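Shown here: the complex without one of its protein chains, the others still in place.
Just so it is clear, A, B and C label the chains in written order, and each chain counts residues from 1 on its own.
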Amino acid sequence: MSLLQIEPTSWLFALSSLGPTVVLVLSALAVLAIDSLSPDARSNTRLAATAAAGTLIALGITVWYLLAGTGQPATGGAISLFSGAIVVDGMGLFFTAIFTSVAALVVVASYDYLEDDANPAAFYSLLLFATTAMSLMAVANSLATVFISLEMASLPSYALVAYLKTNRGSVEAGLKYFLIGAVSAAVFAFGISLVYAATGSLLLPDIATAIGDVTDLAGILGVGILMVAGGFLFKTASVPFHFWAPEAYEGAPAPVSAFLSSASKAAGFAVAFRVFAEAFMPALDVAVDWGLLFGILAVVTMVLGNFAAATQTNVKRMLAYSSIGHAGYALIGLAAVTAGAGANNATVMGAAMAHLLVYGFMNTGAFLFIAMIERWGVGRTFEDYAGIGRKAPMASMAMAVFMFSLAGLPLFGGFFSKYFLFLGAINAGFWWLAAVGAVTSALSLYYYSRVVKALWLEEPTGNLDALDSKPTGLYAAVIVAGVITVLLLPGFGPVIETAEAAAAAVFA
Amino acid sequence: MIIEALLAFTFAAALLVFAVPNRYAHKLAFGLSLVPIVGSLYMWSAFEAGGNALTGGQIAFETVAPWLEVAGYQLQWYVGVDGISLPLVVLTTFLTALAIMSAWTPIDDRQSQFYGLMLLMEANLIGVFTALDFFLWFVFWEAVLVPMYFLIGVWGGPRRKYAAIKFFVYTNIASLVMFIAFMALVFSLPVDSFGLPEITQSLAAGELTAFYGLPAETLALVVFAAMFVGFAVKVPVVPVHTWLPDAHVEAPTPASVMLAGVLLKMGTYALLRFNFTMLPEQASAFAIPIGIIAVVSVIYGAMLALAQTDLKRIVAYSSVSSMGYVILGLIAFTEFGMGGATFQMVAHGLISGLMFMAVGVIYNATHTRIVDDMSGLADRMPVAVWILVAGAFAYMGLPLMAGFAGEFFIFVGSFGSTALPYAPVFTALAMFGIVIVAGYLLLAMQRTLFGPFRLETDYELTRAPMHDIAPLVALLGAIVLLGVAPSLFFDMILDATVPILELGGGL
Amino acid sequence: MVTAFDYVPAIVLLPFVSFVVALFIGKQLPKKGAYGGIAATAGSLLLSLWVLASVAGGGAHQETYWTWAEGVGSQPFTLEFGALIDPLSALMLVIVTLIATLVHVFSLGYMNDEGERDLPRYYAGLGLFTASMLGFVIADNLLMAFMFFELVGLCSFLLIGFHFREPGPPSAAKKAFLVTRFGDYFLLVGVVAVFATFGTAAFAGAESFPALAEGALDGTVDVWTPGGLDTMTWFTVVGLLVLGGVIGKSAQFPLHTWLPDAMEGPTPVSALIHAATMVAAGVYLVARMYGFYALTPTTLGIIALVGGFTALFAATMGLVKEELKQVLAYSTISQYGYMMLALGSGGYVAAVFHLTTHAFFKALLFLGAGSVIIAMHHNENMWDMGGLKNKMPVTYWTFLAGSLALAGIFPFAGFWSKDEILYEALIHAGSEPLLFAGYAMGLLAVPVTAFYTFRMVFLTFHGNARSEIARNPEPVRWNVKGPLSVLGALAVVTGGINMVPVQKVLGIEGIDYLHLWLDNHWGGIEGLSSHHYAEIDPYSSTYPFGTEVATVLAGAAISLALAVAGLLLAWKLYNVAEPVEHTDKLGGAKTLLYNNYYQDEFQVWLADRTRGVSGGADTFDQGVVDGVVNGVSSVSLFGGDRIKRIQTGVVGNYALLLTVSLTALLVVFALLGGWF
Partner (left out) sequence: MVPVEYYLLLSSGLFCIGLFGILTRRNALYFLMSVELMLNAANINLVAFSFYWGNLTGQTFALFAIALAAAEVAVGIGIILALYRNFGDVDVMQAATMRW
C-alpha cells in the first residue's frame, strides 16, 4: 500500500470536467493581464466585460453540463478526479450555477459601482478568484480540498470586504470578517485534524467507511465533527459563527455584500452538505447527532436573524440579519437529514439547495439595489429610502419583489423554496423546525415590508435628484434578478427537480 | 380556456396600464376592465355545470395541466368554476370596473400605478375564485394582498402606513396558520396531488390517517380549528377583526370597495370551500363555538359600529357584523344556510361596495367623514345622498334588495338547523343585528345627511359629478335586481352547496 | 276570459309606476307628479272595486306570480310572491286605494298649493307607499307580507322625514323606522320560525301554515319544534313573535312612541299612514293570519290585553295635547288598540269593521286637520285657533262627522264598530279573564276618547279666534274640500255595512253585510272565513245581561252613555268663547300625561344606555382586542431589540461568545454522545 493513493487522471478530461472553474480562473487571469498590459488606462468597461463574459461562460457551461447530465446518474454518475479529491456531480454543478449566476450579476452591477474607482481590476480579479474557489468548494470531495478551497474563497473575500481602503466602515468590516474568519479557519483546521486523527483519511467516502471502525476515538471524532461544523457555520454566517456577518455585510461595498451573502453562503452550504452527507452520515449513530446540532442551530439562527432584523434602522444591516435568518432556513436542510432515510434526505436537502438558488437571485438583487442606492448616495436608513419608488419605479418594484420573495410570499420563487424546505422537514418528522421557520417567516414579513413601505408608501424627505442618473449595469442586474425571482415561481419545477436529483445522487 | 383567457387578459391589462402615462390610465383601465365583465357574463350564460366542484360535481370551464411535482405530490394548474365560485367571479369583475370608475375623483396621483394595481388585484381575485389546486389557489390568495397593501399604503389616508402593514402582516400570518394546517391535513391523506377535489373526496372517504402520533380524529379537529382561525382573520370575525377598521378607514375609496366587496369574501369563500366542505364533521363538533363567534361578530360588530363617528368606520364595522351572518349560515349546515351564506357574500359585496363608494363620494365633496362635521348634505348633493340612503337601507336588509335575500336565506336556513345546537337561539340572537344596524345607520344618516345644512370644512359643496354617481347607480341596480330575483344566483349556488350537505352525511 | 283577478298585479304596479315616473321625470311633469299619482291610485281603486265586485260575485283568487327562491333538497321552502284575493284583502284593497286616491288629491292642496319644494320626491314616496301597502294586502304568504311590511316602513321613513332640512322630521323618521324595526325583528324571527316549523308561510290552503298548525294541534300533522317543545307552547311563541311586528307597526304599547313623533311628516302622509297603510298593516296582518292566532288562547289573551291597555293608555295621553295632530296621533294609537282588543277577543269581524270605519274617519280627521293647518299657516297649536267653524264650514262639518265617529256617537260609523268590539270582548270575557281586563280598559277609554275628541273640536272650531291667523285663515280649495266631503259622507254611513246590533235587536236578518262578507257568504277561500275562525278560537260566549239581545242593548247603552258623558264634559269645559286650560286640575297626572308617561324618556334612556354600552365596547375593542394585536407586535419588536444587543460591535466579544458557544455545544454533545 502506497503512502499516497494515486489514481492516474487524464488532465484534459479533468479540465473539461472542471470547465466552469477553469473558465473562471482564466477570466480572472485575463482581468489581471488586461490591467497589467495597460496599467494606466481607465479600462473599467473592458475589465467588466471580461469578468462578465467569464462568469457567464462559466454559467453557460454549468447549465449545459447540468442539462447534458454530466456527472449525473444519466451519464454514468459522478466524475471522480484527482484520486477522489474532487468529484464533479449534479450537486456541484448546481451550486456552481448559483455562484456563477450571482457572480455575473455582481460583476455587471459592479461596473457602475466601480465607475470612479482607481483600480477596478483588483476588484474583478478578487471576485473571480473567490468564485473560482467556490466552484471548487462545490466539487471538493476531500477535507483537504474542502479546507483549501474554503480558505481560497475566504481570502479574496476579506480583501473585497475591506476593498474601500479609506472607508472606516469597510475596513472595520474587513477586520471583523477577517478575525472571525481566521479563528474559524483555525477551528476548522483543528477539527479536520481531529477527524483525520479518528479516521485516518481526509477523503469523504473513506471517512464514512472508517467511522464504522472508530471505537475509543469516538470522542475525538465527535469534537472534530463539531469543529468542522464550526468552519461551515462561519462560511454560512450561522449562529454562533455569525458575528462577522452583520458588520461585514453592512460595511462592505454593497456588491460584495451581495456576493458574500448569496454566493459565499451557498458555497458554505455546498461543502457542508457534501461533507456531512458523504462523510459524516455514519457518525450520526456513532459519535455525534449532528442532525440535532444543526436543528438547534437552525432554530437559534432563524430566531436571532429574524428578530434582530426586525428593529434595524439601516437597510443593509437589516438585510444582513435577514441573511443570517436565511442561513437558518437552509440549515434545516442539514438538520432534517436522518440516517437511513435516503429519499427524505434528498427531498429536504434538495429543497435547501433550491432555496439557496432562489435566495441567490433575490438576495443578490436586494443587495444590488442597495448598491444602486449607495451609488446614488441617498443614504442607508429606512428614512433615507423614503419615496424612492416615485423616482425609480422599476428598481423599486424589483426591490419589492425581492423583499416579498425573501419573506416567502407565494408570489415569487422564495415561497416555493421555503415551502419545500419546510415540507421536507415535516416529512422527516422535524415539524418543530418547520414551525419555527413559519413563525419567523411571519415576523420577517414585517421587516421586509418596511423596506417596501419606505420605498413606496413614504413621501420623499430628502433630495432625490441624484436618482436622475440611471446606472445601466446596476439596473440591468437588479431587473434581471427581479425577473428571475418572479419566473422562479411558475418555473420552479426544473429547479427543484434538478436539486432533488442532485441531492439524491449524493445520498445514494 | 375562458378562465385562462380572462386571467391572461386581466394580467396583460394590468401591465399595459402600468406602462401608460398617468393621464390616460383611468379611461384605459376602465375600458379594459369592461372586458372581464363580458367574459364573466359569458361564463355565466354558458354555465351548465351541476353540483359542487369539490365533491365530485361537474366543473365548468375546467382545465388541468401539471405544474411541478415534488415529494410525490403533483402541483397543477387546475381551474374551473361551479355554482359557488361563478357568482363571485361575476361580482369581482363587476365591482372592479365600478371601483375603477369611482377612482376618477379621489385618485389624482400616480394613476397608472393605481389602476394597474387594481387590475392586478382583479386578476388575482379571479384566480382565487377559480383555482382548484391548493397551491395555485394559495398563490392567488396571497397575491391579492400585495396590490391591496400598496393601494392602502400609497393612496390611503393619514395613518395609511400603519393600516397597510397591519393589514398585510395580520392577514399573512393568518394565511400561514391556515397553510400549515392544510399541509398537515394533506400529508395525512393518501393523495398525490393538491387538487382540491381529490383532497375533498379523499377526506369524505375517510382516508385521513394519523399525523406524527396525532390520531386522525384529533388531527382533523386541530386542522379545522387552525384553518378556521386562518380564514376568520380574512373574513374577519371577532376577535380577529381589528385590522379591518384601520384598513378601511385609511384605504382610498376604490380600495375600500374592493376590500369590503371582494376581499372579505375570500375568507368566507375559503371557509366554505375548505372548512365546511372538507371537514363537515369537525364543523359540527365546533358548532357551538362557531355559532358564538358568529353571533358575537354580528352583535359586537354592530355595537362597535354604533360607537363610531367616522362614516367609513361605521361601514367597516358593519362589515364585521354582516360577515357574522355568513358564518352563521355556514355553520347551520342547511341548504338555505349555506346557500344563503354564499348569496350573502355576493349581496354584501355589492352593498358594502355601494356604501363605501357613496361615503367616498361624500368625502370627495366634503373632505371629511366625521359625522359631527356635517349635516344636511341631502340639500346640496341630493342624488348621491339618496343613493347612500338606498344603500343604507339595503344594508339594513330592506326586502327586494339583495341584502335581505341573503340574510333571510341564512336565517331561515339556520333557524331549524340540526347541526348547530340551540340553532333557534343563535339565529334569533344574530337576527337582532338587523335592529342595531338600522340604529347606527339611521343615526349616522340623520346626523350627516339630514337636518339644516352645515359643514365644518372649507369646501364648496356641489352636486356630485356624473362619473361618481354612475357606479353607484349601477350597483344599486344590481342590488335591486338580485333582491327581486335572487334565484339568478341562488339556484346555481344551491346546486353547488347541496352536495356539501350530502357529503356531510345529512348533518 | 279576462277577469278582475288578472289585473290584481296592476293594482300594485300602478302606484309603483307612479313612483318611478315621479322619481325620474317628476320635475318635468305638471304638478310634479301629482296627476300621475292620482291617476294611478284612482286606477287602482277602480280595479280594486272590480275585484271587490268579483269577489262579491263568488270569486276568490290565489295565484303565484314569481318564485323568489326555492329550496331543492332538505329544506324545500318555496319563497314566492303571490296574490291572495279573498273578501278580507279585497275589502282592504278598496280601503287603501280609496284613501290613497283621496290623499293624493288632497296633497294637491296641501303640498302643491302651499309651494312646497321637492314635490317629485313627495309623490314618489306616496306612490311607493301605496304600492307597498297594496303589495302587503294581496300577499298570499307571510314572507311576502313581511317584505312589503318592511317596504311600508321604508316609505314611512321617507315620508315622515320629507322635510329633511329641519331637525325634527329626520329624527322622527328615524324613530319611526327604528321602533317599528324593533318590532319587525320579532316578526322576522316569527317568519323564520314559521318556515322552520311548517316549511311554508302560505296563508291559505290545505298546506298553509294555519292549516298545518291546526292539524298539528289535532295531532294529524307532524311539525318541527325547537328542542322538542310542546306544539301549543311553540305556536304561542311563534304567534307572539309575529305579534311583535304588529305591535311595532300598529303602534301598540310599548312600541307606540314613534307614532306621535311621526306627525312631523306632511299631514296627508299622516292620514295615509294612520288610516290605511302602515298602522293598519299590523292589525291587518293579525286578521290575515287569524286562523293561526285563533289556535293559541294565550296569544289571543295577550293581544286583547295589549289592545285594551293601549286603547286606554293612549287615550289618556291624548287628553292634554295642545297640537291638533298630536291629539289625532294618540287617538290613532288608541283606536288600533280597540282593533287589537277585538282580535284578541275573537271579534275578527269587529276588528275588520273597525279597521274600515276607522280608516275613513281617521283619514277624514287628518285631512280635516290638514285643512285647518293650511288655514292656520302651519300652526298646529289648538290654543292659537278657535272659531274656525264659520270660516271653513266644509272642514268643520266633515271634521265634526269624523269626530262623532271617533267618539263613538250613535249613529256614526265609529259607534257601530266600537260597540261591536266591546260587545265581543264582553261576551267572551267569561272564558278568559284577560279579556275582561281588556274590556274594562276599552270601556274606560270610551269617555276619554269622546272627551279629547271634542276638546279638540271645540278648541279648534268653536269659541273666539285666539290668534290673528285664526281670524283670517287661508281659504282652502276644492282639492281639499273634495276629499273631506267624500270621507265625511263615509264616516257617517259606513256603520251601515254591519248592523249587527240592529239585526240582533230587531231580528232583521241579512243586514250584517260585513259578517256575511267575511264569512265567505258570497265567496271566498276555504279556511279563511270568520266562521272557521270562530270554530277554532278558544272562546265560548256568555251573556252577562241575561239574553243576547239584552247584552247587546246594555253594552251599547253603557258605551254610548260613557261617550256622551265624555262629550258633555268637553262641551262644558271647552265649548266656551274663551276656553282656558283645565289641565292643571289634573295635578301631578298632568305632567305625567304631558310627558307621555315618560315612555319617550325611557326609550331615549335605553338608547343612551345602548350607546353607552357600544362606547364601552369600542374602548374594549381598541384597548384590549386591538391592544393584544399591537402588543404581540410590540413584544416581538422589543424581543428583536434585545436580541440584537448581543452584537456589541467589539470583535473581542464576538470571539468570546463564539468560544463560549462552541464550548457549550461541545459539552452538551459530549454528554449526549457519552464521549468520555
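Just so we're on the same page, a contact is a pair of C-beta atoms (placed from the backbone, for glycine too) under 8 Å apart; a residue touches a chain by one contact, two chains touch by 3 or more.
Just so it is clear, the model here is predicted, and its values are computed rather than measured.
Engineer: Among the chains included here, which ones are touched by the excluded chain in the whole complex?
Structural biologist: Touched by the chain not displayed, across the whole complex: A, C.
Engineer: Of A:A173, A:L204, A:A438 or A:A481, which sits in contact with the chain we cannot see?
Structural biologist: With A:A173, A:L204, A:A438 or A:A481 as choices, the missing chain is touched by A:A173.
Engineer: Among the options A:F147, A:F412 or A:W431, which residue touches the chain absent from this view?
Structural biologist: Of these options, the touching residue for the absent chain is A:F147.
Engineer: Considering the whole complex, which of A:A140, A:L194 or A:I388 touches the chain not shown?
Structural biologist: A:L194
Engineer: Of the residues A:L202, A:L233 or A:L293, which one touches the chain left out of the display?
Structural biologist: A:L202
Engineer: Footprint of the hidden chain on chain C, which residues?
Structural biologist: 644-645, 647-652, 655-656, 659
Engineer: To test your reading of the contact rule: which positions on chain A touch the chain that is missing from view?
Structural biologist: So the residues of chain A touching the missing chain come out as 3-5, 143-144, 147-148, 151, 155, 158-159, 162, 165-169, 171-176, 178-179, 182-183, 185-187, 189-190, 192-194, 196-197, 200-202, 220, 246-247, 250-251, 308, 312, 317.
Rule of thumb we're sticking to: only the chains that are shown with their structure count from here on.
Engineer: Taking each chain's centre as the average of its Cα atoms, which is closest to the average over all protein Cα atoms shown?
Structural biologist: Answer for the innermost chain: B.
Engineer: Count the C-beta contact pairs for B-C and for A-B, then tell me which is higher.
Structural biologist: Between the two chain pairs, B-C has more contacting C-beta pairs.
Engineer: Which integer distance in Å separates the CA centroid of chain A from that of chain C?
Structural biologist: 78
Engineer: Quick one: report the Å distance separating chain B from chain C, using the average Cα coordinate of each chain.
Structural biologist: 36
Engineer: Roughly how far is chain A from chain B, going centre to centre by Cα mean, in whole Å?
Structural biologist: Computed from C-alpha means, the inter-chain centre distance equals 43 Å.
Engineer: Which chain A residues reach two or more other chains?
Structural biologist: 446
Engineer: Tell me, which residues of chain B touch at least two other chains?
Structural biologist: Counting only residues that touch two or more other chains, chain B contributes 169.
Engineer: Across the complex, what residues on chain C touch chain B?
Structural biologist: Residue list for chain C touching chain B: 67-75, 77, 79, 143, 146-148, 150-151, 154, 157, 161, 164-167, 169-171, 173-174, 177-178, 181-182, 184-185, 188-189, 191-193, 195-197, 224, 226-227, 607, 610-611, 613-615, 617-618, 621, 625-626, 629, 633.
Engineer: Can you check the complex and tell me which residues of chain B touch chain C?
Structural biologist: 166, 169-170, 238-239, 241-243, 300, 303-308, 334-336, 339, 376, 378-379, 393, 396, 398-400, 404-405, 408-409, 411-413, 415-416, 422-424, 427-428, 431-432, 434-435, 438-439, 442-443, 445-446, 449-453, 484-487, 490-491, 494-495, 498, 501-502, 506
Engineer: Provide the residue numbers of chain B that touch chain A in the complex, in ascending order.
Structural biologist: 67-71, 110, 113, 135, 138-139, 141-143, 145-146, 149-150, 153-154, 160-161, 164-165, 168-169, 172-173, 176, 180, 183-184, 187, 212
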